[in-house]
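The structure under discussion appears below in the form of structure tokens.
Shown here: the complex without one of its protein chains, the others still in place.
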Amino acid sequence: MARAFRPVVLTANDLVEGDVVWWTGAVWSRDVSDAEVFDTPEAAEAAEAALNTPEHAACTVGIVRVEVEMRDGAPFPTLRREQIRAERRPTFDYLPTSKVSEAA
Amino acid sequence: MYSYDEFDERFVRERVAQFRDQVARRLDGSLTEEEFRPLRLMNGLYLQLHAYMLRIAIPYGSMNGRQMRMLGTIAEKWDRGYGHFTTRQNIQFNWPKLKDIPDILDALADVGMHAIQTSGNCIRNTTSDPFSGVATDEIEDPRATCELIRQWSSLHPEFTFLGRKFKIAVTGASSDRAAIRVHDIGIEIVKNEAGETGYRILVGGGLGRTPMIGKELRAFLPREELLPYLEACLRVYNMHGRRDNKYKARIKILVHELGIDTYREHVEAEYARIDRSNTAADMAEFARIAEQFAPPAYPELPEQSAIFERALKAHPDFAHWVEQNGFAHRVPGFMAVTVSLKPVGGAPGDATSEQLRVLAEAAEQYSMDELRITHEQNVVLPNVKKDELFALWTLLKSQGLDAPNKGLVTDIIACPGLDYCALATARSIPVAQEISKRFSDPARMADIGPLAIKISGCINACGHHHVGHIGILGLDKAGVESYQITLGGDPANDASLGERTGPGFSYDQVPGVIETLVETYLGLREPRETFLQTYRRVGMAPFKEALYADAA
Partner (left out) sequence: MPTLRDITGILEDAWTRLDEGADAPAGPAIYPFPGDVAGNDPALTGIHIANDVDPESVVPMFDRVSLISVAFPAFTDGRGFSIGRRLREAGYTGRLRATGPVLADQFRYLLECGFDEVEVPDALAARQPQEQWERAADAVTLNYQRGYAGRRNILEARREARGV
């Protein structure tokens, strides 16, 4: 049985920086809460197709869909993996103390 | 230590320039991502969850202070101030930018290092015994053989687009500290009846989705035949290995499906066709390499050191560290020591740029400029005078590098897992940290004795969980992290793969589960029996019962 469609956003990694990026409908943002949410499969497909261009391939790697739910009015991924990506850091204190302030 | 000659140096520089050009061609669209990906992988560059990851080879785990210092500089200048040592004698940086990679590779070339073939479907970094050259049970220092293989396998025209990655490990000692039985090809340096030194070749070992123990392909291969013979092994694999399914593409599957005897027939037939004289390395070249691994000029010292003895008495912490992390050296008055990268609650294998620099200093000042990286994600200083051990310990302590836990319950191997890795199904580092905190009491650690916990964040088994005395495999069960426990694995001479206890456990349960397993062992053990020995004696049943009885 097909699972009910859940809202999705589109994400990739920035080609040059490697950072996680989210499609806002106009640009690639580092912040998941900026992402444009697609509520139907058709809308998601259309957006994916529109991004399938040499221009986007020249600045991103691996554009994929990610399921989201709304948290405080902004999209946030449902899967653990994507949540970790959205937070842009590991789940534990990974930085040497000397670097904590810099990377914040 | 091997140092590059002009040809090695030019080779690596040209390779860096080539990659610089490939990056430019990716950016200008000449190369698609699909085309660029294998090229970048062959230069050690992955794309992970948050960022690129650069994996740098530390060939056979051997390096000097200058090289270690450069790793510290790279961490500081192009990354976030730390690096992660892996189970394959590599170091990974988790946050570099694509545009900086060619500069990082150039910086590595400045100190005779590279990232060539640390990923991709090619022959990977050749790994070895971290105590090579100093262990008392060694027939021959395996590093000369490793270096020969490193050179031969670098940009091999025929074997750079294999069906899957290919890992070779070499040991020169009777006790296997290089896990050669779980490598695609494992090489053991042996002597034949005539007293000649040659190689015993194992094939088809590996971990991952389908763990297997390697099988003997040749009991004795004369030294000069090594490269043509490897060429035959690889060619048979390249032509006949499966390419229809990524999970069945390793040589272990080919060997398993054909059977070792049929695979051997193929190899021998191929070997008979090869023009050996035209393929083999000349033995003068082998001798040139071997010379560079000649033992350093050890000063003559008495076996006993008064300074050392005094320090042992005066500083129980130091004595404890020596007892736990020391390793007997073949030269009187010397010791090898393991610097544990597993402080209680730390991320296994991580080292900050300050720590990398202190390690460099420690090597230069106290270890005749040598360092080794172990497949337990620790660092070894192989050549320390007993007279200077205390001074070394003091230096290491200043950077928190004095954890006295080698081989103990907190010396946990963990892969990057879901915190970094794009393939992960669950986290592994935080699991290691929680377990480590549970067992932080040194007296308790010592009482528990040798215990290898190994954690992988997915079925690929980068954390070697199959060969952990306790193995932990993180999986995804309908969006929730779930951890499967195996018992009784071991990578050494009598290698064995762990057995599953039963249903998995949630993230929060894991530390308690480990605690239960350890308590069960403590209750069952006979005097001086290790966890593994007890498990091998009593079997799974009592452990299973302890874990699942309440749940029933």
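In this document, chain identifiers A and B correspond to the written order of the chains, with residue numbering beginning at 1 in each.
Here is the rule we go by: a residue touches a chain if its C-beta (ideal position, glycine included) is under 8 Å from a C-beta of that chain, and two chains touch if they have at least 3 such contacts.
What you see is a predicted model; the values in this text were computed from it and never measured.
Within the full complex, the chain left out of the display contacts the shown chains B.
Checked against the full complex, the candidates B:39, B:391 or B:492 give a single residue touching the omitted chain, namely B:39. Considering the complete assembly, subunit B touches the hidden chain via residues 5, 7-8, 10-11, 14-15, 17-18, 21-22, 25, 29-32, 35, 38-39, 121, 151-152, 154-163, 227, 235, 238-239, 243, 273-275, 278-282, 284-285, 288.
Operating definition for what follows: only the chains that are shown with their structure count from here on.
With centres taken as mean Cα positions, subunit B sits 34 Å from subunit A. The touching residues of subunit A, when paired with subunit B in their complex, are 13, 15-20, 54, 57-58, 61-62, 78-81, 84-85, 88-92, 94-96, 98-99, 102-103.
Subunit B meets subunit A in the complex at residues 26-27, 29, 32-33, 47-52, 80-82, 95-99, 347, 350, 352-354, 418-420, 424, 427, 429-430, 433, 476, 479-481.
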